[in-house]
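Below are the structure tokens for one structure; questions will follow.
The complex appears here minus one protein chain, its other protein chains still in place.
This part shows chain A:
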Amino acid sequence: MSAITRDEVAHLARLSRLALTDDELDHYATQLDAIIESVAKVAEVAAEDVPPSSHALPLTNVFRADEVQPGLAPEQALSGAPAVEDDRFRVPRILGEEA
């Protein structure tokens, strides 16, 4: 029995915003199946009563003083943009035709 099906991998690719080819989906389905089977070993550790750690160190939220500080100028912020119009990021349409 496989841990993950090709259809599930296609769904993951959609969620991940990766336009994969059919060949790629076949390839990743096989590889992800092997990887998931292997990482499933975490279940063997008895850890029911153990709290999860999202982080190695105890963390508290950190705030800086609410003071105005210099930031990037518009031309700096836009310097790596694929497309720019009127000092703004130019992007493809975000809403569907029917919207």
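Quick note on the criterion: a residue touches a chain if its C-beta (ideal position, glycine included) is under 8 Å from a C-beta of that chain, and two chains touch if they have at least 3 such contacts; residues count from 1.
Everything below uses one rule, namely that contacts and distances are computed from a predicted model.
Asks: For the chain that's not shown, choose its UniProt protein name out of "Glutamyl-tRNA(Gln) amidotransferase subunit A", "ABC-type lipoprotein export system, ATPase component", "Taurine import ATP-binding protein TauB" or "Urea ABC transporter permease subunit UrtC".
Replies: The record names the chain that does not appear here as "Glutamyl-tRNA(Gln) amidotransferase subunit A".
Asks: Pick out the residues on chain A that sit against the missing chain.
Replies: Touch with the absent chain occurs at residues 4, 8-9, 12-20, 24, 28, 31-32, 34-36, 38-45, 47, 50-57, 59, 61-62, 64, 72, 76-77, 79-83, 89, 91-94, 96.
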